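Quick one: this structure, given as structure tokens, is what I'll be asking you about.
The complex appears here without one of its protein chains, the remainder shown in place.
The chains carry the letters A, B and C, assigned in the order they are written, with residues numbered from 1 in each.
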Amino acid sequence: MYFERITTPGLSHHSYFVSDGTEAVVIDARRDVDVYVERARELGVSITHILETHRQEDFVLGSTELAARVGAEILHGQALPFEYGRGVEDGEEIAVGGLRLRALETPGHTAESLTWALADTASGEDTVIAFTGDALFVGETGRTDLYGSRRQEQMAGLLYDSLFQRIFTLGDGVILAPAHGGGSVCGKGILPRNESTLGYERIHNRLLSKPRHEFVRTKTRERMVVPPYFSRMEAWNLQGPPLLGFLPLPASLSPQEFSERYGGDAVVVDVRSAESFAAGHVPGSYSLWLAGLSVYAGWVLPYDTPILLVADSPAQYCEAVCALVRVGFERIEGALQGGFEAWQSAGFRVDGFPMIRPDEAERLRSSGAVMVDVRNAEEWGGGVIPGTMFADVAELEIRLGEIPADREVITFCSVGHRGSIAASMLRQAGYERVYNLGGGFKAWQAQEFETARGLDAEAIAGQAPITLHEAVGDEVETAIRYVEEESQAR
Amino acid sequence: MYFERITTPGLSHHSYFVSDGTEAVVIDARRDVDVYVERARELGVSITHILETHRQEDFVLGSTELAARVGAEILHGQALPFEYGRGVEDGEEIAVGGLRLRALETPGHTAESLTWALADTASGEDTVIAFTGDALFVGETGRTDLYGSRRQEQMAGLLYDSLFQRIFTLGDGVILAPAHGGGSVCGKGILPRNESTLGYERIHNRLLSKPRHEFVRTKTRERMVVPPYFSRMEAWNLQGPPLLGFLPLPASLSPQEFSERYGGDAVVVDVRSAESFAAGHVPGSYSLWLAGLSVYAGWVLPYDTPILLVADSPAQYCEAVCALVRVGFERIEGALQGGFEAWQSAGFRVDGFPMIRPDEAERLRSSGAVMVDVRNAEEWGGGVIPGTMFADVAELEIRLGEIPADREVITFCSVGHRGSIAASMLRQAGYERVYNLGGGFKAWQAQEFETARGLDAEAIAGQAPITLHEAVGDEVETAIRYVEEESQAR
Amino acid sequence: MYFERITTPGLSHHSYFVSDGTEAVVIDARRDVDVYVERARELGVSITHILETHRQEDFVLGSTELAARVGAEILHGQALPFEYGRGVEDGEEIAVGGLRLRALETPGHTAESLTWALADTASGEDTVIAFTGDALFVGETGRTDLYGSRRQEQMAGLLYDSLFQRIFTLGDGVILAPAHGGGSVCGKGILPRNESTLGYERIHNRLLSKPRHEFVRTKTRERMVVPPYFSRMEAWNLQGPPLLGFLPLPASLSPQEFSERYGGDAVVVDVRSAESFAAGHVPGSYSLWLAGLSVYAGWVLPYDTPILLVADSPAQYCEAVCALVRVGFERIEGALQGGFEAWQSAGFRVDGFPMIRPDEAERLRSSGAVMVDVRNAEEWGGGVIPGTMFADVAELEIRLGEIPADREVITFCSVGHRGSIAASMLRQAGYERVYNLGGGFKAWQAQEFETARGLDAEAIAGQAPITLHEAVGDEVETAIRYVEEESQAR
Partner (left out) sequence: MYFERITTPGLSHHSYFVSDGTEAVVIDARRDVDVYVERARELGVSITHILETHRQEDFVLGSTELAARVGAEILHGQALPFEYGRGVEDGEEIAVGGLRLRALETPGHTAESLTWALADTASGEDTVIAFTGDALFVGETGRTDLYGSRRQEQMAGLLYDSLFQRIFTLGDGVILAPAHGGGSVCGKGILPRNESTLGYERIHNRLLSKPRHEFVRTKTRERMVVPPYFSRMEAWNLQGPPLLGFLPLPASLSPQEFSERYGGDAVVVDVRSAESFAAGHVPGSYSLWLAGLSVYAGWVLPYDTPILLVADSPAQYCEAVCALVRVGFERIEGALQGGFEAWQSAGFRVDGFPMIRPDEAERLRSSGAVMVDVRNAEEWGGGVIPGTMFADVAELEIRLGEIPADREVITFCSVGHRGSIAASMLRQAGYERVYNLGGGFKAWQAQEFETARGLDAEAIAGQAPITLHEAVGDEVETAIRYVEEESQAR
């Protein structure tokens, strides 16, 4: 048996390639599927099955893409009306060489979630590895808020039962193979370690020592943002996303060509660091640092609009193309050759804003600057800066009107990346005096500037799930009031 | 300016990737075009033009494939009615960044042959590099026999004039960039060195110190075989070959599956070494060693028939797929997992024949075995074994009737690879007692066994060009008579 | 936490690279340590500790080599007087970033064997992964015969207790990370799957469901050969082997140079396939196919004698150098450029012998040829060919006198590789008519030629452990008699 975890950086998504004899199976394939085809070639095996643990909401599934390349059968849960592949019965088994993979219905994260239990018939019928999708992670359990707050309690209960009645009953000595690792948006507390077992998780996983009702209560209160692009990913993954074929190859553009192309309907996405972006950028461009591109592109970029890229090197352009394609952006039409340096040297108009340190931010604040905390509700719970305005970067666009345009505005997040996204959006909206706090809240805190305790998690719990278009606004209002009052009270 | 020679092993074909600024050009692209697309990505440039020096006859051109991937314009000579791309005027120039590539009509090898002369405007208008296609190689000139013997003299004259009036007039200090290197079937004396200049060739190239009429006379006498697949390559390259898309991915087959699939219409191609093939192989399979696959597949394999592969490793399967695709074989449907060892261990029927040393061959010959020299006419000119039968491996199939089936048959070539092809074909045809001479004629000669001087080149010159279906037979008859007579005379 | 299994092909040895924060640890390093240093560079971490599970007997430990490169501390068991590193107390812990590795004394395979239990303090104090060395493998347990037959029962008992009192008490949900995988000489039944847990092994491992006394009884009867090089490996690993520095770089030799160098005291090792070797080789060379080089070099090659290599390609020469260095051969002084083909073409004397198929072997046997089974006692137990002589390839040299020199001799093993080693040794010893059976016993059996049931395991059990210099001879005599009698009886 050959077993390999293939992790997609940025998304912290794990897919798996498993083979035995002449056959192979891929579990939860990503959209750029060359990696699986290449592995099949290297090992001299044929991919016969493509398995899904669930529909996925944070990236485009590569199942149909891979099937088009290798002719394998796609299998998924039957609780959703997928327009491709085949829904399997609970308990159904497939054979891959001498391996058996059995489908277990484990709803909770989503209704159609499956766990695939792998046995190696060479040594027995018991499960060796469990592919749990988003039901169980290393140190965490799947989110249960995707169907809205009204169903969150129900889903949390389902998840608990899936874990204890279906997954843990496979035995302690089963290797855990989940769909995400540390850093994923699909679980806030996933540990930065990929090795674990059902037995280890049963004992050490944060929430699993609690009785069912407490587990459900805690899960029901979890505050996680549902980014707007989730709905597009979900729709695509249900229908089968458009086939991609070869990766897009953006045209290499000179500064002159770039400026002409930009004049049209395209958006410019600058994937360089926050520091580089602050020091100078093509006016009107979005700041979306490379490692965060897969996660944040879906927050701020319009779909179906041509994208022009600014990066430091050809290697970065390649990475950016992959990162965008994985979350459904395909119209990547141009890449500025030579990057921003070429643009600047060619005399085209440039924009920029200062990247400031905590002491400078403190000084500006004292003289009237507005600080805007663009972290998310979860992070606000862990501590804030008094007197700050709150606007998750994901909802900044719709809340721009609330931020005073005639004052200096300091954006910040935890370390500076999202602060740069926010600052770029403010600049686009015409804000004149924008700053990004280098090092963000962490640097502020580390330098021992004034902080307040976090927003009251209890107060904002039990409400509607935090989705961008419904609920965040109110809660943030509450939050703003709260913090301002507390700040005044001191 | 970035300049890279991309050589295709087996074919000894050189293509070139040249870029400047945001633009790149590919000259004489091969069919599996990933290498060019990847280089464009790595360098951050766009391929804007795909240039052809001529139609090519020994492999499938990748121009249309590459154009489909990157959207570039294809340019070629206008003396042939290509069904794709655009024919350029003599002297026409294209710009690639600051480079200029000028088309020079240089007929001789073929009528539509072009030389592309590259100038770097950053330093001047003179030519820096000449892409000469098959007009001029390092140490050799292109063959002039492709239009048949009646036109060979005319073509040789055209070639001479192209060389001296168009190419060498570019100046001595021009770097030579031809379409083939040492080992190619497109020139028998190409040196195994890739670096040269027009000035160096003008002086040192074998034939170029001769006056025109001698050049023409010598070229007209050149004996080179025109393999049957040349006509298919030529037709495809004229029309534009079928688009390939992703490389074929043969199914990984267990011995059982392989045996079932084989039962049908497929042919089995064994790309292992001659030694391994001799020691054991799937009955009825062709022996086509990997490094020679691109050159000899077209000689012996039927087009449009499914191919099943036997190799030593997954890496060899990948190489074999590329080698076959490059010469137009696309239906590569299966690969025996675990190679011949798996087949044998599973108890399937095996075939084999002895690989023998010169002393053993001598002994067998003394006791009545027939020796069959499957080298080509060119090689026969350099020395032969007395009493041997002659049959270029390329024409072996149509001449099988002449080889006595009731005697022991020893095949040999120069070192043993083609001897193995021949032996595999004899086994397929039912010959019972077949041997392949390990080390071939070289080992025979090195061990100082009896040889005769080569077939008289004069005697076989001046006749029709050696093509498979017309002329080879007669010449070989002549050759056989000659050698046998000489042998008897001694 | 970063965790990587680094497997050495040929040896089927697993080493492990684990890091956290700025620190890394390597467990059971191999001698060519570049892979660990490179990983440290790539991850940006410092190797602070090098851990050994035990002395190792089948390869040279890389601990001192790696320590010389990176300055880390070496830790091992204290039950042996190692002349380097530091012996740890039972229960002692080391920290690597936020990880803790605790040493557990788990004697049985050897006296000083340790299991290193890794905990990740980010999630708890319980063990996540157990590095068990040669105590517990996937599907197998370590051999207990290395101290000779008198102590085998004692060691087997110790192993049982180590497994049940120390290792399995870590919990079912612990990932198993042993020192060897499938194909290793250190355990005959290790499965070709690398993923397992203590819980899975506790239930499914072949011997572990038995009570202690049965476990001990079965282990005590295990027949495994102790190759002669084990003693050298053990001595080196106790003292600390000589430092290697950069990998040896054998001189590239032309056939002429090779022939001159060979005249001296050097041995020629031909790492090509059995088929290629049979078809032709440099006279007097050893046939040691590449994948088996690390395992069989120590059986047949003299240490401290210069080695000249024959291979198919430069890549094979590199692999051969690594394979030899890993088992202590360092004087690799030359490599024949162009391989055997160059030798043959240059007219140097060649040797060879036929590679035959089962039907040919049967025919030769009928007419008086001797068949020599060079597999090992273990394999003999699974079935034999009647009338055969038995000589494990490992002891062939000392038993050559027993094989009649005046008859045709057919060597065979399971598929053909060791048969080729044996044939090469017979040719060196002057045997004139030698054959190697292609496909070996498997092909014979698959073609349904006559076989007899295996040598009686009971009969040869309970005796002294099979070591080359003591006991193998007698058992084989017994075996020969047994099979011959049975054959006659039929």
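Everything below uses one rule, namely that contacts are C-beta pairs under 8 Å (C-beta built on N, C-alpha and C of every residue); 3 or more make two chains touch, one makes a residue touch a chain.
What you see is a predicted model; the values in this text were computed from it and never measured.
For the options B:R100, B:R202 or B:R433, the residue in contact with the chain missing from this view is B:R202.
Checked against the full complex, the one of C:S254, C:Q428 or C:T451 touching the unshown chain is C:S254. When the whole complex is considered, the residue among B:G139, B:G157 or B:P354 that touches the unshown chain is B:G139. The chain not shown here is touched by just one of A:E341, A:E432 or A:E450, and that residue is A:E341.
Listed here are the subunit B residues that touch the chain not shown: 1, 3, 120, 122-124, 126, 128-129, 139, 171-175, 191-204.
Of the residues in subunit C, those that touch the hidden partner chain are 21-23, 37, 40-46, 69-70, 245-246, 249, 251-254, 257, 313-315, 317-318, 335, 337.
The chain not shown here touches subunit A at positions 273-276, 278-280, 312, 341, 344-348, 350, 352, 354-355, 357, 415-416, 438-439, 442-443, 445-448.
We take it that only the chains that are shown with their structure count from here on.
Distance from per-chain Cα centroids to the pooled protein Cα centroid is smallest for C. Farthest from subunit B in terms of Cα centroid separation is A. In this assembly, the C-alpha centroid of subunit B lies 44 Å from the C-alpha centroid of subunit C. Computed from the mean C-alpha positions, the centre of subunit A lies at a distance of 52 Å from the centre of subunit B.
Between subunit A and subunit C, the centres computed from C-alpha atoms are 46 Å apart.
The set of subunit C residues that touch two or more partner chains is empty.
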